[in-house]
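Only one protein chain is missing from this complex, and each of the others stays in its spot.
A and B label the chains in the order they appear, each numbered from 1.
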Amino acid sequence: MDLFLQTLLNGLLQSGIYALVASGLALSVGVVGIVNFAHGEFLMIGAFLAWAASASLGLDPLLSLPVVALAVFGVGALTYRVSIRHVLLAPELNQMLLTFGLGILLQNLALMLLGGNTRTVSTPYQASSLQLGELTVGGPKAVAFAFAVALLAGLYFVLYRTTLGRQMRAVAQNRRGAQLIGINVDRVYLLAFAASCGLAAVAGVLVSVLLFASPTVGLVFALKAFAIIVMAGLGNLTGVLWASVLLGVSEALVQTYVPGGGGWSDAVFFLMIFGTLVLRSFRGSR
Amino acid sequence: MLRAENLSKRFGGLHAVQNVSFTHYGGEILAVIGPNGAGKTTLLNLLSGVYRPSTGRLWLQQEDITDAPMERRCHAGLGRAFQIVRPFPEMTVHENVTVGALFGQRGMRLPQARERAYDLLERTGLAAHADRAAHELTLLQDKRLEVARALATQPCVLLLDEVMAGLRPAEAQEAVELVRGVRDSGISILFIEHIMPVVRDLADRVVVMDQGQVLAEGTYREVTANPQVVAAYLGTEAGLHA
Partner (left out) sequence: MSAVSVRPTPARRPTFAWRALLALGIFFVLALAFPFLPLGDRREFLLQIGFFTLVAGIMALSWDLLARSGQVSLAHAAFYGLGAYGYALLLKAGLPWEAAMPLAALGAGFISLLLGAVTMRLSGMYFAIATLAFTEVVRTVIQNLPESVAGGANGLLVPALLGGNSRGQYLLALALLLLTVGVSLAVRLSKLHHAFAAIRQGEETARVLGVSVVRYKLAAFFLSSVLAALAGVLYAGKTFFISPLDTFSLANSISPLTTSIFGGLYTTLGPILGATVLRVAEELLHNTVKNGYLVVYGLVLMLSILWLPRGIVGLWRRGRQGGDL
């Protein structure tokens, strides 16, 4: 029973990061209408920046987090200006391939400049743990989860309680209509895309603490984020939360109860993508 | 020919089409009319296989096509032209029609299909545009292409979804001639239309729908004299003779 509860708890903690990555992706899909295949690479940039700040300045990643987020926000805005903006009206295929190319470019640029090694960040709370009755929680995991929850709360506050958030949701629902009532759609797109990249970077900072920074660290998170937004329904921000929890917990269950589960848990997201897509397409056809 | 028995389609709690039965005889031009939201488009989608009916059956010739996928309906002899024209944009006009000729009937070979496509382009007045890109056509030409492509599949029944929409009166007259020509070649036609003069000129028989059900059935004269039909139309902004 304790093992089961411990498993559920681990899954829940893991889902915080997932939700963070997936919310960012959902923002770019929902508002801008761009499926950003380079989303994981913005996470990777965040992880590396946190590592660099820690290695050269001795800055704790959680302290450098705001700066990193802002920096990647800027990179995202620039990316929007020079590339995304030019394919907004192009066929979906072109948009997809463009961001895909961007992802490859960024990932391999990192590989070229930094090499393929993983870089770990050491923090004083690395080995610490919390005791909750019979359950144990790793310190970094708990901190990361707390950050993720706080940020998500902030994101939802912005989206549902501020003018900018209302504009974003208006654009997401009806681009033309939003334009007609005087919303500057281009500016909303820019901000949404940049914010989406910023969120990925924040997740990256947390990942650098939990795991490591490496050129390819973003890919698997991006894939899982895709699984989550597909489960939630494209662009559905609230669905992202429960879908993240579902993925995190399912992975934890596989890790605990399937023999040799560590290796297999990475396949869980795939089954979820397939399950959802197949179910939805069959239901939709009747 | 085409026979519907108690067709119904529910979307959640909404009865879009309810217990619709009709028979469409060979060689006949049958119009389905009704105010907006009467269920005409849903009915057409049930006939062409976009949706499966919640209950009821559908027969084409002797074949039960209630659950047949779209491609099998096509092979069984059901053709459809869309309201919003959908040419294959990267193909030429001729290639567009060739696709219909090639796959509409089993066992067609490519040279044969190409020949058929040219014949149809001549019949529909598009021969001069055979090698133009499909996306360069005018709206009327697009509609002709849509019809030519559907005819290429060698249907015995052709479903037309508001083909006159967006055409100017002179163009609509040309389109009416085209549809008559199609019928004269032995193909029966079922069409949905808003423009009443077109219905009057074309239809042998009219089925009037309202709120998902068949309200009346008969010749144009009969249904327009039916007080129920007039009431249904007056209830909407359109009016019968708009």
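For the reader, a short list of remarks on this structure follows.
To be clear about the criterion, contacts are C-beta pairs under 8 Å (C-beta built on N, C-alpha and C of every residue); 3 or more make two chains touch, one makes a residue touch a chain.
Small disclaimer: the values here were computed from a predicted structure and weren't measured.
Annotation: of A:Gly46, A:Pro61, A:Gly76 or A:Gly103, A:Gly103 touches the absent chain (contact as defined above). Along subunit A, the points of touch with the absent chain fall at residues 35, 37, 83, 86-87, 90, 92-94, 96-98, 100-113, 115-116, 215, 219-220, 223, 226-227, 230, 260, 263-264, 266-267, 269-270, 273-274, 277-278, 281-282, 285. Mapped onto subunit B, the footprint of the missing chain covers residues 48, 50, 69-71, 74-75, 80, 82, 86, 88-92, 95, 98-100, 102-105, 109-110, 115, 118-119, 122, 127-128, 130-133, 149-150, 152-153.
One rule holds for everything that comes next: only the chains that are shown with their structure count from here on.
Centre-to-centre spacing of subunit A and subunit B amounts to 48 Å, using the average Cα coordinate of each chain.
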